[in-house]
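In this view, the complex is presented without one of its protein chains, the others remaining in place.
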Amino acid sequence: MSPQLIAQNLVFGLFVGSNYGLAAVGLSLVFGVLRVLNVAHGELLMVGGYVTFWLFTLTGLDPFLSALVCAPVLFILGLALNQGLFGFVERLDEETKIKNSLLISFGLTLVIQNAAQALWTADERSVSSSLVAGGTVVLGVALPYTRLAGLILALLTIVALHQLLQRTYFGKAVRATAEDWEAASVAGIDVQRTYLITFALGAALAGVAGTLVSIQYSIAPAVGIAWTLKALVVVVLAGLGSIFGAFAAGLLLGIAEQISVFILGAAYREVVGLVLFLLVLVLRPQGLFGRPH
Amino acid sequence: MPMPDTPTPMLQVSGIDARHGDVQALWGVSLEVRQGEVVTIIGPNGAGKTTLMRTIMGLHRPSAGTIHLEGAPIHNLPPHRVSERGVILVPEGRRLFGGMRVLENLEVGAYAPEARRRRAETLELVFETFPILAERQQQQAGTLSGGQQQMLAIGRALMGLPRLLLLDEPSLGLAPIVVQQIFQVVEALGRQRGVTVLLVEQNARLALEVADRAYVLEQGRVAGTGRAADLLTDPRVQQAYLGYVPAPTEAPV
Partner (left out) sequence: MVTRQRWLIGSALLVAILATVPLFTDRRDLLNLLFLVYLAVCLGQSWNILGGFAGQVNLGHAAFFGIGSLVARNLWAVQNYPFSLAFVAGGLAAVAFAMVIGMPTFRLRGVYFAIGTLGVGEVLRLTTANALPLVSALPTELVNTYDLASRYELALGLAAASTLAAYLLLSSRLGLGVLAVREDEEAAQATGVDALRHKLAALAVSALFAGLAGATFAYYHVSYYPELAFSPHWTFDAVLITFIGGVGTLIGPVIGAVFYVLVREQLAVTLVSVHQVIFGILFIVVVLTLPGGLVDLSSRLRRPRKRAK
């Protein structure tokens, strides 16, 4: 077991984990602020992947660039979904709201997944980038540029989100609403509007994640649920309250999976994450980085 | 400084009924607050005082009655609109944004456009009133002591440039010396800054000492009203809320 091999696995774990982290951040944001658990989050990611695919197939737009189109498109979709669907349950008391939004997003999962299947067939689609190709080797560790670019794009998105939340007035409104929506309302914040925009942001983040997934994996209607589950695992691992925490938990999961593949073989890759998820859920519900409820 | 009697009171609450599910909490509550006054509402636990405050703020929808601010109806407005009109609540239990820093809490308080424009000067004023907040501006709000949190809560409300400040149980859970400090500030706000204050308070004595007028709320109904000074000496109020027990030689009223 050479240090190169270990480093290679770690690096690959980071690459994979950055996708997990980005996929989770949108889900975490929406749940933290709106207390809405959108299990259709993975479907939005999948739609983002298809947007990238169709842009690539029809216009030849490089997938990495289509993230710039994907984000606004999914943002608008998020606005529509919140306005036309989730908005109806957001005024309810928290327990009913959480339960009903869970059920609604479950129905939405069925709708989006099967609509995608009806429209675009169950075939797997993939894209390739002409801008970013090839790779380099550093200290014996292979670094494919596609993967590296994915990691960088994910990081940039996270940093941008963080800046938005920390430095802008809107960001403060979002954080205040997440802590105590009544107090936020009294302070002059339009809570319904904050919910709307935050939800749309979550969708946009899913879209960008979908772009990266379409490049690094493949896209098919069935992948939505898998990514929802992955995002859920990361959100539970991280706990609520920190964007960077969610991203970090994603990276950790990626690394943990790599290690387990190394030891147990590829077949049990998914199981590792789920087992960790269940352990954290039962033993430390606030997650690794979250604040106690 | 209290203005001479103006034709329209600043806040007019008329016949408010409020329910919690099937249980009625307020029955035909009416009160008014004139510009520049400090008015207090006293009464036992569970009388509906907090419900009343929340209803005025728009956090709770009344099932009957109206609330007018300077003649304009506000009882159907969401809280952020009520806040924009100049009515701001310092909620029971403070309800700070614990994960955000002191300065950020204050900044959020100035969210409405007008308040945001003037936030620099308002911030100075708040820091003058509560120097401890200036000292600890970068500290996480959740780590402040009870008294400091109450000051921050009031400060946050002040950042919204309130014309009517609603204070719900500011003395709750605070040491007596801290409570004195807070009430000095409240009094100063009323007397010097001309902020109209509606105060809900368990500590009836303090409240009556700092207020101009008072209402007594019992079991969701207004049981009495008058000048604070008068109520302080009213034997019924004294017995019920001021812990005063008539000496055996005095005839019961």
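We call the chains A and B, going by the order they appear; numbering starts again at 1 in every chain.
Quick note on the criterion: a residue touches a chain if its C-beta (ideal position, glycine included) is under 8 Å from a C-beta of that chain, and two chains touch if they have at least 3 such contacts.
Computed from a predicted model, the values in this text were never measured in an experiment.
A.B. asks: If the full complex is used, which shown chains touch the chain that is missing here?
C.D. replies: A
A.B. asks: For the chain left out of this view, which of A:Thr52, A:Ser66, A:Asn82 or A:Thr109 touches it?
C.D. replies: Here the residue in touch with the unshown chain is A:Thr109.
A.B. asks: Among A:Leu65, A:Leu79 or A:Leu229, single out the residue that touches the unshown chain.
C.D. replies: The single option touching the absent chain is A:Leu229.
A.B. asks: Per the definition of touch given earlier, which of A:Val16, A:Leu37, A:Val127 or A:Ala154 contacts the omitted chain?
C.D. replies: A:Leu37
A.B. asks: Using the definition of touch stated at the top, determine which of A:Tyr20, A:Phe56, A:Phe247 or A:Phe277 touches the missing chain.
C.D. replies: A:Phe277
A.B. asks: Residue by residue, what part of chain A touches the chain that was omitted?
C.D. replies: Residues touching the hidden chain, for chain A, are 37, 85, 88-89, 95, 98-100, 102-104, 106-111, 113-115, 117-118, 225, 229, 232-233, 236, 267-268, 270-271, 274-275, 277-278, 281-282, 285.
Please note the rule applied: only the chains that are shown with their structure count from here on.
A.B. asks: Per the centroid of Cα atoms for each chain, what is the distance between chain A and chain B, given in Å?
C.D. replies: Here chain A and chain B have centroids separated by 43 Å.
A.B. asks: For a test of understanding, state which residues of chain A touch chain B in their complex under the given definition.
C.D. replies: Touch residues, chain A against chain B: 169, 172-173, 175-176, 179-180, 182-192, 241, 291.
A.B. asks: In their shared complex, at which residues does chain B touch chain A?
C.D. replies: Contact set of chain B toward chain A: 57-59, 78-80, 83-84, 88-89, 91, 95-100, 104, 107-112, 115-116, 156-157, 160.
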